[in-house]
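Below: the structure, in structure tokens.
Every protein chain of the complex appears in place save one, which is left out.
Naming follows writing order (A, B, C, D and E), and every chain is counted from residue 1.
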Amino acid sequence: MKKYFIALLLMVSPMLIFAMGIPDENKRMILIVTVVGIIIVLLALSIVSISVAIMSKTIHASENKDSKKVKKIKEAIMSDDDDRTIAIALALHLEKISLDEEEKAILTIQKVIKPFSGWNNKAFGMRNPKLS
Amino acid sequence: MKKYFIALLLMVSPMLIFAMGIPDENKRMILIVTVVGIIIVLLALSIVSISVAIMSKTIHASENKDSKKVKKIKEAIMSDDDDRTIAIALALHLEKISLDEEEKAILTIQKVIKPFSGWNNKAFGMRNPKLS
Amino acid sequence: MKKYFIALLLMVSPMLIFAMGIPDENKRMILIVTVVGIIIVLLALSIVSISVAIMSKTIHASENKDSKKVKKIKEAIMSDDDDRTIAIALALHLEKISLDEEEKAILTIQKVIKPFSGWNNKAFGMRNPKLS
Amino acid sequence: MNILNEFISYSGFANATWQHLVMIIIGCVLMFLGIAKKYEPLLLVPIGFGILFGNIPFLQDAGLQLGIYEDGSVLNYLYFGVIKGIYPPLIFLGIGAMTDFSALLSNPKMILLGAAAQIGIFLTFFGASWLGFSLAEAGAIGIIGGADGPTAIFLSSRLAPHLMGIIAISAYSYMALVPIIQPPVMKLLTTKKERVIKMKSVRNVPKIEKILFPIIGFLLTSFIAPTALPLLGMLFFGNLLKESGVTERLADTARNSLVNIVTILLGLTVGASTQATAFLTLRSLSIFCLGAVAFVIATAGGVLFAKLMNLFLKEGNKINPLCGAAGVSAVPDSARVVQHVGLQYDKTNYLLMHAMGPNVAGVIGSAVGAGILLAVLG
Amino acid sequence: MNILNEFISYSGFANATWQHLVMIIIGCVLMFLGIAKKYEPLLLVPIGFGILFGNIPFLQDAGLQLGIYEDGSVLNYLYFGVIKGIYPPLIFLGIGAMTDFSALLSNPKMILLGAAAQIGIFLTFFGASWLGFSLAEAGAIGIIGGADGPTAIFLSSRLAPHLMGIIAISAYSYMALVPIIQPPVMKLLTTKKERVIKMKSVRNVPKIEKILFPIIGFLLTSFIAPTALPLLGMLFFGNLLKESGVTERLADTARNSLVNIVTILLGLTVGASTQATAFLTLRSLSIFCLGAVAFVIATAGGVLFAKLMNLFLKEGNKINPLCGAAGVSAVPDSARVVQHVGLQYDKTNYLLMHAMGPNVAGVIGSAVGAGILLAVLG
Partner (left out) sequence: MNILNEFISYSGFANATWQHLVMIIIGCVLMFLGIAKKYEPLLLVPIGFGILFGNIPFLQDAGLQLGIYEDGSVLNYLYFGVIKGIYPPLIFLGIGAMTDFSALLSNPKMILLGAAAQIGIFLTFFGASWLGFSLAEAGAIGIIGGADGPTAIFLSSRLAPHLMGIIAISAYSYMALVPIIQPPVMKLLTTKKERVIKMKSVRNVPKIEKILFPIIGFLLTSFIAPTALPLLGMLFFGNLLKESGVTERLADTARNSLVNIVTILLGLTVGASTQATAFLTLRSLSIFCLGAVAFVIATAGGVLFAKLMNLFLKEGNKINPLCGAAGVSAVPDSARVVQHVGLQYDKTNYLLMHAMGPNVAGVIGSAVGAGILLAVLG
């Protein structure tokens, strides 16, 4: 706990020194811009965050009914190693800079990863998958 | 026949009303621009139309001899459902915005359409054709 | 030997005529620009030439040790018809304007040429190589 | 807390008016048409977002260099290509490089339909004059009847820059709505018997004709209407790059990267140029209405002219008058509409190929029309 | 031999100073980092070569139209897009068209980390003011802490054009060095227990949310900070082109040809703008040092804020505070750093997806921050 306090102090200390050191009019301006700036950025992204949350809920509520089937399929494929799959998928994305083909990438991942999980090694050899 | 007359009347009627209604100098100008404009556009495209026709005939005359062989092959492939094939080919084009690969498209069409005309369904399954 | 002399003479002759013909101040300027220009271009590219030679030697010296293995493989593949292979490879490049894939092109060439040299015709049929 | 006040005074919340909100809603409607209905999405999405972009409220006259009409703003620099009429010819270059004129070449008499439909331009010009618009303004409004976005933007940027936003949006909106506007007009003006006319299958066009056409077509049309040079020249130049067979890499860039870049910039800035105060007026509304009339007249003009031609054509050579509707241009949507309506009455009558001829001729026709208006009113 | 003398007087050998050589070495170092180390090569290689380009010594004031600051030179024309702030929004258009906001949408509370890390911007602004830079200069220097190249160039071109070269180079250098700068800070401020927190797997985001987000996100952020319009508008516009599903050809050009062309021109001219005499000063050195501080503060800000949020979150919903470091943006390197550090402590804990949310939120955050500074100091 102590080191966070030190970190915080280090970050704020220039402001304290500064508050004491320079006596002119600009000083107030600088302090205010700093503080107000941080607050507005936080405020802006908080509003975005809340709006996204509301939007998601609204859409989710209206969509919930007919998407059960799709979910099932997805769950069947993705099973429990969800995060790992996505992380690799995303890593693949990043390599290619284009981040826009999540679905494809996930499918690709499944083609590539699943065979090694043991249950369809034969299919793998026959499907002749092609990355990218 | 009556309704065309009505349509024509509706299209020209503003001009009649206008000719009576507004008395100033501009009126003449507006009328002339309208009429002359239509005439010139028609004239311009008529000239293009005639020139294309002449060009086609000239070229056709000079080419006629050596192109018989090519024609035969094309006819053999395209048979009688000419228009339909081209229409579909063109429709395919339009989907892709690029209109420039008529030949390819026609070939593709043939690969895709012909099998269903019954005479080489097997080949279709084996050739594993790929659209685009 | 005579005709080179004539060629040289023809190239320089305008300068001689010129030197005699026009008496004004500009003349000297023109002559100097011509001569100095040629010299500087030669000088500049000589420096580039020498620098490249030095760079190559330096790099070669430092690389020589670990590259023996690579060389052997390359020699094995390229054997004695070195120049011809490269010339064809390059010709292929030029067709495509993009000159940047020497390695690929050479490999391609080998895939394509070698089979016809007799020692792996079978492999050729099975590997199903793809140009470009 | 002066700074905080000052900052709030800069924010959109402090500067918003109901007009801003109306414009934002209009932008969202256009994006909805583009995305959900897939009507001309390549332009309605950029224009729609552009309307949002141009109508975010901010403190005016604070030298922030944000507005599209403020010197030094990014939007202003990108807008330069619109007000100077540079983007539309570049888009025409790309259109030329993606257009296949074979349909037009294989049946040259169909070209006339592409001319006849341009009556929409001139009658709308007439109507707009009648409603009290100045001659130049009326010319710019008339071009909506040309059913061709770049031509409309090009001409209005020269004749009536202050109306360009509403004219461009009207043109693209009605081009998007062609499947709704045209069929009733087509059906009203044709008999069942005419609608099922089958036309002769089109001939194959040799390569040499395709190469010569952009050169000959360019010389003819631009000699007649040199003022249409920037549009016609680029259209035929792009087509030559495509057809010559030796400049494929240039044609490919013209019809992809180049036209896409220009479309993005044009759509966005045309959208952003519609700023609430200047846009939400009665005049805009009447221009928008005139646009609808223009499309109806153009469609009627094409169809009626086809019927007129049929009076002089022998049996077996008659034109299906539905094809006349494709003469408005709105490439390729109106040609599709013709095909669709044709199939409603005879399921074996594929008119698409026959409609493509007047369709692309309509592009040339409206460029010539724009040239005429520019010469006389410019 | 006057001509020869004259020619020699024009040559680089006659005009070289030690400063030119130092600059050339700096350029080579940046290219080395880009090529051999693969740190941000897409920008360090053009910038590095640009430094060479701008520091070839030649005869000054001879009207040769060679220098980037001389009217009429080629570099000067290409540099126009930098000084007028045109290139950065176009790059943001491309970034928008390649960014997938799903990670951000699937867990909206992580957006806050992207805001918290922007404390680096404002504290650096504060520090720079303290060191004697003018307010506008301090604002431009502060933006280095935003860890976002185009934003840094955009803001500094408006607030302090004379410092743009060093600011851009600092920003890109530290973005390249993120794998070296961030891990020690992250480890210092977190406990082992925190570093192994596993987060819930992220939900799948429906397409409709992805389409709506750029529109809603744009309206919200630009209402709050209209001065960030050029950056935010283009970022969200690019993203809409990508997600709408009907403008794929535009998105594709935006994220490839367009962004590549602009990157080449921006990198080269930003590099070339660093001319020896103006660049090799103590001020440049202190800006470069402030930049390092900015990155450290930003990283610390993100991490500490995550820990703060954890105080209010239930067990099982807690955030792995390493993810806070990704809030600085430096997309996607800092998210990779988070993944990498996370795996050091638990080989089954893949944080990449969780870090992507704050990562892209950081881009929005620093654009908003730039807008604030521009409004107040511009």
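Quick note on the criterion: contacts are C-beta pairs under 8 Å (C-beta built on N, C-alpha and C of every residue); 3 or more make two chains touch, one makes a residue touch a chain.
Only a predicted model underlies this, so the values are computations on that prediction, with no experimental measurement involved.
The absent chain, not drawn in this view, touches the displayed chains B, C, D, E throughout the complex.
Among E:V22, E:L42 or E:L280, only E:L42 touches the chain left out of the display.
From the set D:V45, D:L258, D:A300 or D:L352, the residue in touch with the chain omitted from the display is D:L258, counting the whole complex. Within the full complex, the residue among D:I56, D:I297, D:L322 or D:I372 touching the omitted chain is D:I372. Chain D meets the missing chain through residues 84-86, 89, 93, 158, 211, 215, 218-219, 222-227, 229-230, 233, 236-237, 240-241, 244-247, 249-250, 252-254, 256-258, 372, 374-376, 378. Within chain C, the residues in touch with the undisplayed chain are 3-4, 7-8, 11, 14-15, 18, 22, 26, 29-31, 33-38, 40-53, 55-56, 59-60, 63, 67, 74, 82-84, 86-88, 90-91, 93-94, 97-100, 102. The set of chain B residues touching the chain not shown comprises 29, 32-33, 36, 40.
Following the convention adopted for this analysis, only the chains that are shown with their structure count from here on.
Under the contact definition, chain A and chain C share the contacting chains E.
Distance from the centre of chain D peaks at C, each centre being the average of the chain's Cα atoms.
Distance from the chain C centre to the chain E centre is 42 Å, each centre being the mean of its Cα atoms. Separation between the centroids of chain B and chain D, computed from CA atoms only, is 18 Å. Chain E has residues 224-225, 249, 372, 376 in contact with two or more other chains.
Chain A has residues 29, 33, 36, 40 in contact with two or more other chains.
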